[in-house]
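A single protein chain has been removed from this complex, and every other one stays in its place.
Here is chain A:
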Amino acid sequence: MGVRLLVLVVLSVALMVVDARFTLLKPVRSQMSLVLMQSYWITDLPQRLWQGVASQFGSRTELVAENEKLQTENLLLQGRMQKLAALTEQNVRLRELLNSSALVNEKVEVAELIGMDPNPFTHRIIINKGERDGVVLGQPVLDARGLMGQVVELMPYTSRVLLLTDTTHSIPVQVNRNGLRAIASGTGNPERLELRHVADTADIKEGDLLVSSGLGQRFPAGYPVATVKEVIHDSGQPFAIVRAVPTAALNRSRYLLLVFSDNRTAEERANDAAQAQEAQDQQGGAVTPVVPATVPKPVVPATPAAATAPAAPAAAPATPAAATPVKPVAHPAPVKPAVTRPAAPKPPAAAPASTGGRE
């Protein structure tokens, strides 16, 4: 019996070391999870059934009231959208004036929560979208009100999401009011984040909205993260103590949004932008007036070129280059599989700080 114990213990320790250091066991784990993760789905079944029954027997008046409420909400949101379209266009134009790269558009997909992590000391949830649905490691997860966390473990049809409030999680943020940068760390309390190393004199006050700054290269910039709840200036402490409440309903949301954003690294993005710029410059040398930056979409100078073509053949090769859009980053990003990414340097703040290095 003692020999068997010894063998099993050694085996377990070996497995743990291999699992912590290498990716050798990932296929084993995902195969096992294919069967085992069903148990989360099964334990979630009663609640789903209850919801189904409740929706079957919802009274007509309730449904009408809900419908009205949703319509009002929809109207409000549509109204805000109209403004947003104009603002987005204006933003793109201003960015072009400043010669800075355009904002990337993000795509979202709805996922549903199917389970909570049973360990009460970690804040992780399980969602019903996995590798086969195109989810990648480190992908940001939102709910209707703000950022929730990031994907830390991929399984074929499910994935595990580390929430912002986990003690091993930090996210780079900035104050929406003045752009002050900080790092918000989880505290293990679902209603609290803490800003680390904020100077005592920093301009931050109660009620400030913190949005993701995108500096860790993991979360897209500009999503709401938390609102500052209290700022304590303690003369005995080197830094101010800033506590914030996450805007997302971390322990209540059932439907989440997975953000699919530009998968390229910063260098690739910069390279692409530089190449686009170069092409533009070359073309600018040939045809002196570059397409005016204030025009939202490039006016294809096909007609003038065609008109002058018989007279000036030098202008002819410029036409195809001019047809490329002015916005350098606007073309769709090449979708890269996540497997090729681990070589890239890990963002220090956005990555979960578990020393084991497994995510």
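The working rule: a contact is a pair of C-beta atoms (placed from the backbone, for glycine too) under 8 Å apart; a residue touches a chain by one contact, two chains touch by 3 or more; residues count from 1.
The definition used in the following text is that contacts and distances are computed from a predicted model.
Asker: Write down which listed name, "Aspartyl/glutamyl-tRNA(Asn/Gln) amidotransferase subunit C", "Menaquinol oxidoreductase", "Rod shape-determining protein MreD" or "PTS sugar transporter subunit IIC", is the UniProt protein name of the chain that is not shown.
Answerer: "Rod shape-determining protein MreD"
Asker: Looking at the whole complex, which of A:160, A:218 or A:243 touches the chain that is not displayed?
Answerer: A:160
Asker: Of the residues listed, A:20, A:110, A:199 or A:274, which one is in contact with the missing chain?
Answerer: Within the whole complex, the residue contacting the unshown chain is A:20.
Asker: List every residue of chain A that touches the chain not included in the displayed model.
Answerer: 1, 4-5, 8-9, 11-16, 18-20, 25, 28-29, 32-33, 36-37, 39-40, 42-44, 47, 115-122, 124, 153, 160, 167-168, 188, 251, 353-356, 358
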